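This report concerns only the one structure given below.
One protein chain is absent from this view; the other protein chains keep their places.
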């Protein structure tokens, strides 16, 4: 592994934003879902969290559950307050020996106030109860405003809706081979001017110290006008590639990570959207090629894309890997 | 048709985002309204659809009809629940032998709860009915939040409001001829820094296999500062053009498609807006030119644009089409 | 005037988006407030208007008046419906010989339903009245959603909040003179990366036909990092300028129009904002210079900008205008 960076001509890059000290970094750099594999500490939790970011990225079911819990919680608090003031200040609620019954009446009065439904068969009397109810209805309106904002924010958050193949392949390409992965939009959104960027991170031994090196992996086509169909990203493994002349075993043994970044323009919303993912060495398939995933429809009037075939590949023989190392490569290796 | 791509010097492009295998694509690539002529399958319907995209692009009448149906549906469901619990738990609703009358009362109570109007002449009693009503009013608030977001999203969706001429013309231009089409904004929006891009797709026979080739069609003026008046896109058919030296019959016979993409900056909202359309060979008029569509107002104080003339054209004689093929063209054709 | 375009070396531009046929254009091209001096016709009014654009650009007082009128109108319509069904279907409304009294009761019931306040002392009975009330409360919720969207849209519309000097000046500059105008942000917004663009439009006689020519007017500083203070746009009238060698009378006599376009980045909202204005020959002051408009505060701790001095200028002697015409200019003029 020591000679890894000497077998090719490409220069590593220093503006990846990740550190070069391998011993300070743990595990993969970027997770499959595009988030950074990083935790922060040293400031209090509530300062470290953007509530808006959190609520917008939360799963839909969790989001609505949170709202339900919040709603119930607020009503319990106010039910407690009305009960403490005394339910005799709620007209229409009969005095009861059963505390639970009174609390329940207070709870439902609270919910009718918070949602501003205000039937009125239960209504506040007396200054204190009126003041609390007045405050609660304001709170209800503000909470509603927050929820409206959140729901709109969740709806309108620009997203690329891209699906990626589970694996990246080393596939035959022209006379040689190439690193390939495939992606497609899976919803009824329309992306244009899509750009892709691939970055390789490898851990190498530099004078006994493990360091992380980063390389751009140039793509055959790095920008397309319209991401209407699927898009196969192709990094040709030529002499210029940092992956040149590595055997299957060496590539698989290296703890390499390939970070993929897609940026595009959403036609319908005129927004820039992006998505990010990452593949580690364990997600690499050596000697395979993708199968087609779109065809003409039966009636010949439109094109049909089969999204479940996004990761469909078949074994493919690669050009001989034991070709003599080029002169230049020998020279470079000789420098070690 | 076989020699189509050999008559000109321009190179085809490979980053259109559409595939080159004609037999895998059906019909036109891009529809008149700018959407891609493509269907997706292989993932469940609900994963393939962005509800937000769908509801925002739906016709206005369909959108409000959907809301009305949704509102009625929800009320029917809750009316059923209240009925099953028993309408005697709704104070103010008289017990009736007529089931329909009870259901109707439950339905209207539900609608008063969902919209939080809560008159109160009908009000919930008992734990279960209260709990359902409390949930329904929360649901109403959430649904309202969704509707608010959707309506705002529909309103504020950046749109170019461009109208295009129905036809594209082969018109006389300078000493030769040009492919022309015309567009204008038809609303009171103001676009600046407008850019246009024209792409030609043609199906050709390459060694017995039908393939699709894509070409950029360079425009005389591809960017204008202000899209205040109408804009005629002009692609001069010179030696550099992929359309050079084709006769009327050949151009009309080719299954060619011209995709047009306009991107501009909306002054009022500081948004980038775009619009896309496509013309097929059947929408081409050979030998015609556009008539003027704006003039000075009667009082001389402003300019008047007549939008109904966007597609107004008149016949125009083209320069002789039987000019001798240039030396270079002959040579290129000889390569076949 | 015929020789106007021959006295300078700068080339006119053809991508202004305005037409070159002077006889088809009336009055100034761009109004003081940046809108285009243009009317459209040929499509029905409601298709020509983007309601959202209109409601967002309307004066605040007109906007709220429109809401009030709309609210009253809707209530009148529904009051009519309730009255026709019969107010005996509104519990709590006494039958009255006075039609007006009944209509009034229906009107207020309608407003209580539309706003979902629903006191309930008046409540709907019977299927028809219930159904109408149910529809009205849904309508109220939708209308509220629209209003929420509009108000947010008005609030959040990216605006530059720039004030421009009323006049543009021909002021002494270095050894020669320059066309100058001044602008500043007048609110507590902060603009960065501000870019300015100046375009000159002049009507000239070309072989007996009046045509409009457009020229870019290059600025000494066309982009600044931070638009914190005022910014004076300076177009030096050198040999390269289309305004070179024109006397005061000639410049004032030409029906020239200078269009100014500012684009900047709003720091607080991370939005691109822009503003546009235009000066005609009648707003040009020949031989004047702007007075300073900011100074150190009394306590020396901050800078103080006096916005009311934005147009403050004083007379200034220009360098002699009767300097011999340069050799090159004579040659160019000789070509006529």
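Order of writing sets the chain letters: A, B and C. Residues in each chain are counted from 1.
Throughout what follows, contacts are C-beta pairs under 8 Å (C-beta built on N, C-alpha and C of every residue); 3 or more make two chains touch, one makes a residue touch a chain.
These numbers come from a predicted model, not from an experiment.
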Touching residue (missing chain; options A:85, A:106, A:123 or A:196): A:123
Among C:24, C:55, C:87 or C:227, residue touching the chain not depicted: C:227
Option touching the unshown chain, where C:89, C:148 or C:165 are the choices: C:148
In subunit C, positions touching the absent partner: 64, 67-68, 71, 75, 104, 108, 111-112, 115-122, 144, 147-148, 151-152, 155-156, 161, 186-190, 192, 194, 221, 223-229, 231, 265, 267-270, 292, 294-297, 299-309
Residues of subunit B (touch criterion as defined above) contacting the omitted chain: 116, 118-120, 148
Missing-partner contacts on subunit A, residue numbers: 14-19, 23-27, 29, 34-43, 47-50, 52-54, 56-57, 91, 112-113, 116-120, 122-124, 127, 130-131, 133-134, 137-138, 140-142, 144-146, 148-150, 152-153, 157-158, 197, 199, 261, 271-274, 276
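Heads up, the rule we're going with is that only the chains that are shown with their structure count from here on.
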Relative to subunit C, chain with the most remote C-alpha centre: A
Interface residue identity across copies subunit A, subunit B - same or different by half: different
Subunit A and subunit B, separation of their C-alpha mean positions in angstrom: 29
Residues of subunit B whose C-beta touches two or more other chains: 112, 116-120, 122, 144, 148, 152
